[in-house]
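Missing here is one protein chain; the remaining ones are kept as they sit in the complex.
Naming follows writing order (A, B and C), and every chain is counted from residue 1.
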Amino acid sequence: MIVVMRTGSTEEDVRRIEEHLHERGLNAQLNQGVERTVLGVLGEIYEDLKDELELMQGVGEVFRISKPYKLASREFKNEDTVVHIGKDRVPIGGGHFTVFAGPCAVESEEQTVTTAIAVKKAGANVLRGGAFKPRSSPYSFRGLFEDGLKILKTASEESGLPIITEVMSPRDVELVGRYADVLQIGARNMQNFSLLDEVGLTDIPVMVKRGMSATYEDWILAAEYVMASGNQQVILTERGIRTFETYTRNTLDLNAIPAVRSLSHLPIVADPSHGTGKWHMVTPLAMAAAAVGADGLIIEVHPNPDVARCDGAQSLTFENFAALMDSVTAIRATMNGPQGRPDASGL
Amino acid sequence: MIVVMRTGSTEEDVRRIEEHLHERGLNAQLNQGVERTVLGVLGEIYEDLKDELELMQGVGEVFRISKPYKLASREFKNEDTVVHIGKDRVPIGGGHFTVFAGPCAVESEEQTVTTAIAVKKAGANVLRGGAFKPRSSPYSFRGLFEDGLKILKTASEESGLPIITEVMSPRDVELVGRYADVLQIGARNMQNFSLLDEVGLTDIPVMVKRGMSATYEDWILAAEYVMASGNQQVILTERGIRTFETYTRNTLDLNAIPAVRSLSHLPIVADPSHGTGKWHMVTPLAMAAAAVGADGLIIEVHPNPDVARCDGAQSLTFENFAALMDSVTAIRATMNGPQGRPDASGL
Amino acid sequence: MIVVMRTGSTEEDVRRIEEHLHERGLNAQLNQGVERTVLGVLGEIYEDLKDELELMQGVGEVFRISKPYKLASREFKNEDTVVHIGKDRVPIGGGHFTVFAGPCAVESEEQTVTTAIAVKKAGANVLRGGAFKPRSSPYSFRGLFEDGLKILKTASEESGLPIITEVMSPRDVELVGRYADVLQIGARNMQNFSLLDEVGLTDIPVMVKRGMSATYEDWILAAEYVMASGNQQVILTERGIRTFETYTRNTLDLNAIPAVRSLSHLPIVADPSHGTGKWHMVTPLAMAAAAVGADGLIIEVHPNPDVARCDGAQSLTFENFAALMDSVTAIRATMNGPQGRPDASGL
Partner (left out) sequence: MIVVMRTGSTEEDVRRIEEHLHERGLNAQLNQGVERTVLGVLGEIYEDLKDELELMQGVGEVFRISKPYKLASREFKNEDTVVHIGKDRVPIGGGHFTVFAGPCAVESEEQTVTTAIAVKKAGANVLRGGAFKPRSSPYSFRGLFEDGLKILKTASEESGLPIITEVMSPRDVELVGRYADVLQIGARNMQNFSLLDEVGLTDIPVMVKRGMSATYEDWILAAEYVMASGNQQVILTERGIRTFETYTRNTLDLNAIPAVRSLSHLPIVADPSHGTGKWHMVTPLAMAAAAVGADGLIIEVHPNPDVARCDGAQSLTFENFAALMDSVTAIRATMNGPQGRPDASGL
């Protein structure tokens, strides 16, 4: 349920409503937009609540949100959310275009630092790299754990890029959170609700990758878990779904970008590396993602993909990554909508 | 099996090989490329054939094609195929960008002619429109049949655009072929092999739309049917696959564009109208298709989508179509590869 | 729209309603059930029609069918349809259990006749065998065409079994219809609407196999095409859908049996040969199909699967087919519902 405040309503009005809700075991989430102030009501809504609220001072309108997600919905918050990453507050969303790049896995300091410097030089904004790796087989390389986090920290200092890295367990959130500027929830953990709850308790931005068989609704609901737990800084990432096609590792679903944008105010990024699983398809799909209106990209880059300990087949060399950035930048420059986004649709 | 001729081989050498093959119940398909002359051998290959051919005059190399499709493969023919449409020989493939646009179904002369003129003005190259409509329900509007073809002809004359229209039955190929400049095979008929055989006997270009659950291999094999039947003028169209996602009508699979391009020399077009089923998503996905390297687009346009007899929800108004063309043109202008295609991949 | 006649209504009442409809450009399909007489109204329903019909003599109730299919729906016809096959009128549906068995493709008279005799001895009711074969590749064996049909005829005479065989093109319906007791529409042609229309004009029973990505609704609508064209003798066959799983050729969807039974009165058969693509899985899935309430099975059997010209990997030997029949018969004997169908569901 949403309470839209009247123009001219006061902070005191809002406070009284919050108090009214708390007394009834409900929570309120405030969204102070440019044009309107909105309160989202969370918890078990009872029959008379709408009537009660409509009679309170400062209240303009009270209505139910039609979607199962509330805080993540455009109905609750119409303006694009801009998430800020790291101490330099690198923005993502709201017309900015933000590129996360780096190796699949942190293998060594040299590999990570050289990659960080190379992707920074080519124009990337955030360094990615896995220290805790989810692998289908228990016998595959599962990461360097805290040693990997330390290497990422060094690479961050050397390059000036903030860090995104995956966290796989609620127990590791505190540890990973000490190093990471963005906590990544992997596709396989998209419905690991304990983990979503836990990262929601931090104040670190969270990237929620779409599960392999998650509908748009499932995916936004996963973001809603983080938000309902208290953390509104969520980035969504399309990384390919599982279909019958086996030529590609997954099927990158670029329809998701305009579809989810119309449903949610959260920034949406595309991952053509996992989305295709083939390095020679990464650049064309990155270009397509820019053209379809994504808020950014996340790309796997490795100094020598042939010897990478994971995902070598989909990793770009430094040279190819630089070429990708040029192509993407050229496309972004043509985007004619407000904030460099396609607007021809008249949505 | 493929016979690559030696540099300096003669037409007489080729003729002798063809004769040798015919005597053994086999067929040959000649591809006279810029750099090399290649003969594709069709039919049941027997053990000694390779040895026999390697000994013949003018033969450079003989090898098996590793893919189940032969004539459609890059191994057989490395250069992009350029298909020419209609009496003005509108090109598609090989770096050209070709837009097919028009109503889902031909409803009336006025609707079709005004649409033809509008899409032509906005920059479309070919008029689309259905006279024979495949509909999931037998009770839906199934088209105007020959009356519809006649209307298309009028619209073609008024606008100067050649026509693409669907043919659904081998029995109708002759009739539809009298009007159409491109014969369209719909997604539901992609494995209607009798129909593929039949259109392969004509000399009219054929568009093969990808079936809803067709792998890239299935789809190229459908093109191979047409080619094996004698018609090499085939265009492939990605129009969305069926996945678990229900928000969109289908899931437009843009990965198909670079993937199929690496496997086949045939031109590949994207259909964001059927691929998404929602008009407000058509322009962003059209832009993405241009950026990913498609050879063209096929777009549903209607003077008044709200009253369209089919697919109104995914049809663009004239105004929105013109805006789409502007956005797509701007993106095409940035494409830095040879022939305006992404080349950063280093494929 | 459905018109349910009042108890005690006369044939004259029905005739007058039909006349009323015809005068308005509509068609009527009569279903004379045990408990009630129902008229299905086909065509474009106009606003006042319901009122007009309710006032006519003999009419009990008039209501719209909520599903897009009409004639195939349980709402129109509550009793199970029993289709009768061949001159001996082998029944299928309504509690009978009917087994179609034979080779994927007719290869020779000996192969077909010995198989026919073997499957008949093991308890099969209908001989299957392909003379026109839909193959993904144009270079695969595509059948013996009319020679194959003649062989089937011989095998039918030798074994006493009626024949089911596939027809792939509207042009072949007359030819195949001269030999076949059931016309099979393959999965790839499930939405070949010209073909569905054409077989609907015959009085030969039609088996409609489910398309690889057809929903239950799509599939029943394909049957509706045949029925709307005039032929009510339709059998549905579940033969596996396309999913992400690659271990099996397709994913046999046994959920379809009780689901479609609740939606339609038509008999439903399972095809575990295509559904799994692995011979060692055919018998367990056939047993499951019997247990879930299928009206029958269609099974590929070959004298020597290792040398079969198509689908050898999924074909059973005579011995294994006989063992399958024993296992299935034992399960059928335990079925405790009316007509040997599971009824514990209380549906």
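Criterion: a residue touches a chain if its C-beta (ideal position, glycine included) is under 8 Å from a C-beta of that chain, and two chains touch if they have at least 3 such contacts.
Bear in mind that the values here come from a model prediction, so they are computed numbers and not experimental data.
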| item | value |
| --- | --- |
| Residue among C:Leu254, C:Val269 or C:Val301 that touches the chain left out of view | C:Leu254 |
| Among A:Asn192, A:Thr248 or A:Ser273, the residue in touch with the chain that has been omitted | A:Asn192 |
| Of C:Ala72, C:Leu285 or C:Ile298, the residue in touch with the unshown chain | C:Leu285 |
| Chain C, residues in touch with the chain not shown (by the definition above) | 213, 215-217, 241, 243-248, 251-255, 257-259, 262, 275-276, 278-285, 287-293, 320, 323-324, 326-327, 330-331, 333-334, 336, 342, 344-347 |
| Touch list for chain B against the chain that is not drawn | 242-244, 246 |
| For chain A, residues in touch with the removed chain | 42-43, 68-70, 134-139, 142, 168-172, 188-189, 191-195, 197, 211-213, 217-218, 221, 224-225, 228-229, 242 |
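By definition in this document, only the chains that are shown with their structure count from here on.
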| item | value |
| --- | --- |
| Touching both chain A and chain C (chains) | B |
| Homomeric contact chain B-chain C: same or different residue positions, threshold half | same |
| Identifier of the chain whose CA centre is least distant from the whole-structure CA centre | B |
| Magnitude of the superposing rotation for chain A and chain B (Cα, nearest 5°) | 180 |
| Centre distance in Å when chain A and chain C are each reduced to the mean of their C-alpha atoms | 49 |
| Chain centre separation (chain B, chain C; CA means) in Å | 34 |
| Where chain A touches two or more other chains, by residue | 243-244, 246 |
